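With one protein chain held back, the other chains of the complex are shown just where they sit.
Labels run A and B following the written order; every chain starts at residue 1.
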Amino acid sequence: MTTTVNVTGTQTPAHHQPPKRNRRTGHKLAKMNWIGGGLGWVWLFIVMIPIYWIVITSFKTQANYFITNTFAPPRDPTFENYKTVIDNDVALYFFNSVLVTVGAIIPAVAISFMAAYAIVRGSGRLILRLTNTMFLAGLAIPLQAVIIPVYLIIIRLKLYDSLLAIVLPSIAFAIPLSVLVLSNFIRDVPKELFESMRMDGATEWGTLWRLAFPLTRPALVTVTIYNALGIWNGFLLPLVLTQSPDKRTMPLALVNFQGQFGVNVPAIAASVTLTTIPIVLLYAIGRRQLVSGLTAGIGK
Amino acid sequence: MTNSNFSRRNFLGLAAGAAGAAALAACGSSGPSDKGGSSGGGGGGASYWSLSGEPGQPIRQAAIDRFNKANSGTKITPTFFQNDAYKQKIKTAIGAGQAPTMIWGWGGGGLKSYVDASQVVDLTDWFGQNDAVKQKILPSSFGAATVNGKIYAMPIETVQPIVLFYNKKVFEKVGVEPPKTYGDILNLIPKFNAKGIAPFSLAGQSRWTNMMWLEFMLDRNAGSDVFNNVFAGKAGAWSDPAVLDMLTKVQDLVKGNAFIKGFSSITADSNADQALLYTGKAAMMVHGSWSYGIQKANGGDFVKSGGLGWMNFPPIEGGKGDPSNTVGNPGQYLSISSKASAAEQDVAKKFFSTTLVDDDEKAGWVKSGGVPVLTNSDSLFTGDDAQFLKDMSAIASGAKTFAQSWDQALSPTAAETLLDNIAKLFQLQVTPQQWVDAMNGVIGK
Partner (left out) sequence: MTTLAPPAVRVKESKTAKGGRGGSVLWMAAPAAVYFFAFGVIPLLGVLYLSFTTWDGIGAIKFTGLTSWKAELTDPGLPHSLWVTFEIMILSWLVQTPISILLGVFTASFKRYRALLAVLYFIPLLLSGVAISITFKALLDPNFGLGAGFGIDALKQDWLGQPRLAMATLIFVVSWQWIPFHSLIYQGAVRQIPGSLYEASQIDGAGRMRQFFSITLPQIKYTIITSSTLMVVGSLTFFDLIYVLTGGGPGDSTRALALEMYQKGFMANLMGPASCIAVILVLLGVILAQLLRRLGGRGDESMMEGV
């Protein structure tokens, strides 16, 4: 009925296509995509309003926060909020958050990747099917429901009030979704590729790293970011599993600026600004690698 | 902000303590210390969890510092949590059998649930033996610490009645007098609305803010009996006709634009409701006495220049309630965990009988703008806040009944249903009759 683009039978699905994209692709897409273009700028505006508000509010005093216009920059900007935030050991909390996030996300993604590979490659085995079912059951565990058992396990392990106490359950709760996404991805790798690896005498471990890993990189990057954000912003685990101020993570520190009867909004704005900047910088520098991770394909 | 100093000190204190040092040495990899259960600090120690933030935390920390200094052999290790975080944390800890030695709370229904689960120590005999301590505390504060005739908590900190605040400048501008009766309030509503000023500020999203209205409306209409029956678990206690009448009046207020437009989007935790009053966008507000300190700190010269007025909620014409009655927090409460060792309990009791009733404690709370639960505080009411403190003290001590806020007096199960239904009532999502039926369903639960 319609024009048929003849794609041969050996064509692999998009996400593990070798990156032989035409340089001109981008140009053409740009021309055809004025709707996206308009949306891009509108969305930028929508994204920036709250961020602009956070930045200017961080320079207001709490006393004139309600008195001045919401969007007017403060006439005499104060650095008092930043001083408050720095005096409150925000650097330590930031460092803790980084430790917890990095310490949890690397093992979480690594073992999820291995499990996803095993589930796809050994899908005939009953034990693997049961394992997969177990992971699926973990997809929608409400953390609040299991927090008391987790708390007891951590105490039993004598890990209460340590950063490791946050790391261990964070790894566990990142596994189900990571396995689901990664196994769906690995499943799309054509079987003949595995077969040819086998013919070449590669072990499963070698196939995992040399074939599945490069092909799955976009998905690996996706689940890494997704889960890292969840851990970075996690509140309940750090709250329940730690106690001393020197073990607090950023979300707990933010809550600390909420007093008994009210919130110190400018101080929160200042700590949000202060702790977001290093990550935005890091992202700005590492973005190229990140995007190439998302677009990586065979032969890279 | 003084906040910083305390978290520092806290940090250093922990580092010095044996448990803290061990945890630090392990660099977070594996802290063997279990500070939840058996307190840090080794030998004669006790743990204490409470709320962080201004104005309370510095005063609480100061009390512990005083105690630790005066008792070199023993050590109380405090940890402070933000309000909502604390509620979650303490519930998890107690549920897992890991409560701190001293449990900070609001008394009433929450305390009763601890008592029912045998989680807190009966202090009746202790108060019997230490009558001098008991005499230093306002008798009205013991009500919410008492379950089935026994005392399970030490009243501490401040008495916080709920009052009607108003912006005197707005009243002058509109040319009206502060209300003396509920009828006056009804007359004032259209006058303020006509000038584009909201009659009442209300942080409706926070739910308990709406509840304060129901508490006064019921009390002024029908007296304290109805809620006492509910509290006592009498079946169908909400079916009193006065309740229906009160609920109808509240919904009439909502329909009559008594509350600021969009009140359901306003939260109390950002203090936006109080900002509405001091910026003159609203004329009046029913709120806890702690609001005074917030308005003083954030409202520019509003409080200092005499812009803020306050009064007990006015009587309702033909109502049965005693106009002197008030509601609010008759105090805050400190209980001792029954899971704590005898040594830890002794440290806590010593803390109760010495530091928590000393003059520094009293002066600290007065300075923060609060009326202490300790007796003979009136002589300390001096300076800018003297009039406010005197009035609050008079309302608290002059009340024929000082009722505890409903959500704190009732069991957590009933309180949650109550707040839920109050929110729906103000949304006009339920009728007064549906409200009564829903609430009768959780009486005694």
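One rule holds in what follows: a residue touches a chain if its C-beta (ideal position, glycine included) is under 8 Å from a C-beta of that chain, and two chains touch if they have at least 3 such contacts.
Quantities reported herein were computed from a predicted structural model and do not represent experimental measurements.
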Residue of B:Ser113, B:Asn229 or B:Thr354 in touch with the missing chain, whole complex considered: B:Ser113
Residues from chain B at the interface with the omitted partner, ascending: 87-88, 91, 94-95, 113-114, 116-119, 204-205, 207, 260-267, 270, 272, 275-276, 281, 411-413, 415-417, 420, 423-424, 427, 429
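One rule holds in what follows: only the chains that are shown with their structure count from here on.
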Interfacial residue positions of chain B with respect to chain A in the complex: 1, 3-4, 7-8, 10-11, 14-15, 20, 23-24, 26, 28-37, 51-57, 79, 81-85, 88-89, 92, 95-96, 98, 268-272, 275, 279, 290-291, 293-294, 297-300
Of chain A, residues touching chain B in the complex: 62-67, 84, 87-89, 96, 99, 147-148, 151-152, 155, 158-165, 236, 239-240, 243-247, 252, 255-265, 267
